[in-house]
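Presenting chain A:
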Amino acid sequence: MTRITRRTLLAASALPLGGGLLASRRARAEEAYILGTLFPMAGPNAEYGTIFTAGAAMAIKHVSADKMLSRPLALRAEDSEGTPQGGAVGMNKLVNVDHALYVLVGFTGVSKAAAPIGTRAKVVLVNGGGVGPDLAGLSPYYWNVIPLVPDEIKVLTPFLIARKLRRVALIYVNDPFGNGLYKALKTDLTAAGGEIVAADAISPTDQQFSAIAARIRTTAPDAVYFASYGAQQAQIIKQLRDAGISQPLLTYSGAAIPSVRNLPEAEGLTLTAQAADWTVDDPVTRRFVADWRAQYGSDPTPYHQNYYNAVRLFALLAQQLEKAGKPVNGDTLRAALLATRRFALVGGEGVFDDLGDISMKIVVNTLKGGKLVAVG
Partner candidate 1 sequence: MIAYLLNLAQLAAIFGLLSVSLNILIGYGGIFSVAHAVFFGLGAYAGAHVALDLAPDILLAALAAALTAGVLSALLALPALRVRGEYFVIASLGLQMLATTVFTEASDITGGLGGLVGIPPPTVFGVSLADPLAFLLVCLGFLALALAVVRLLMRASFGRALMALRDSESAAEALGKNVPLLKTLAVLLGGAFAGVAGALFAFQEAFVNVESFTLDQSVLIMAMVIIGGAGTLAGPLLGTVLLLALPAALTFIPGLPPTDIGAVQQLIYGLAMTVLMIFRPAGLAGRLAGRR
Partner candidate 2 sequence: MSALLSMRGLTRRFGGIAAVDGVDLDLAPGIITALVGPNGAGKTTLFNLITGHLAPDAGTVALAGHAIGRRAPHHIARLGIARSFQDLRLFARMSVRDNVLCATEPASWFWQPGGKAARQARAERALAATGLAALARADAADLAYAERKFLSLARIIATGARIWLLDEPASGLDPASRARFSALLRDAVADGVTICLIEHNLDIVIELADRIVFLDQGRKLAEGDPATILADPLLAAIYFGERA
């Protein structure tokens, strides 16, 4: 009896998954512009995948509503698992099966594994989430719509000196992003007359931080900077606070996710991020913010903004190419980007440099009641 039930259950669950829809999907794929996403959709960093996708989805809705392009936009998601291997396999599939023209990507490790594949196939990769310093100029077809972390440190350092937070303890993930951040923070802070009194490298899978807290406390810093991703950030904050670390906590834009913002212990957290001034009075920003609030009942985050911008950037470039009667592919998109440079994006005008990297205003924020409040 139990065997029958089990088999029936399985068959029942398999049927709707396996059946149909493939044909209609193919038909649609021929006429649509295919955008790919290569985000972590499962595992400890899956929260980012959810956020990144939401931003892109809103942009697709707007582009379609405005009839900006002659062909519809379609999104194909691949799970990067947040790992290089997942990134390489997923990118291969996006390029060769889905024939994506333009792939949205996050994460430093994933980017580094996927970029060579994109370069070979001349498919543009756009990053709106990873901020590792070595993501700048990874390939001609790899652009950043997010300012990278050295830009954030440049804004933070004067703020720290002004607040007399000269002695900083650092907790950082031991990977290209964390190491790059460590270097940038050390250089800038030392030059400005501050110092790093302790630097603890952690692994992205660590979950216990009370021991680090004890060690940091013995160095009596003025503030504690942590550089991590995803779920781990909230754990660090909570455990540092629980262990009696009452000094200001500092971090970068990666903490602008709900699991951090909704954490009671994160109240007062200082973090640098793109200026998220939702009161900016340009039509693109106004519409994005209004629709976002209507749909989700809360304010968007810079990540939502970046991936919205990434899709909007594609639409603007493709629109330009369509008008000029040119084909839309990696080479023409790149040429159009470098020819135009300035685009009307959410948050104001976005300006790209020769490497295809955006620069945006960065501000220092404090977390108050789950919201980012600019303080400098």
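Candidate entries met the following condition: all candidates are chains of the complex that A comes from, given by their letters.
What to note about this one:
By definition in this document, a contact is a pair of C-beta atoms (placed from the backbone, for glycine too) under 8 Å apart; a residue touches a chain by one contact, two chains touch by 3 or more; residues count from 1.
Keep in mind it's a predicted model, so treat the numbers as computed, not measured.
This complex pairs chain A in touch with one listed candidate out of 1 or 2: 1. Contacts from chain A toward candidate 1 in the complex involve residues 6, 10, 17-18, 20-22, 25, 37, 40-43, 46, 49-50, 53-54, 57, 75, 77-79, 81, 83-85, 88-89, 92-93, 95-97, 109, 112-113, 116, 134, 173-176, 179, 203-204.
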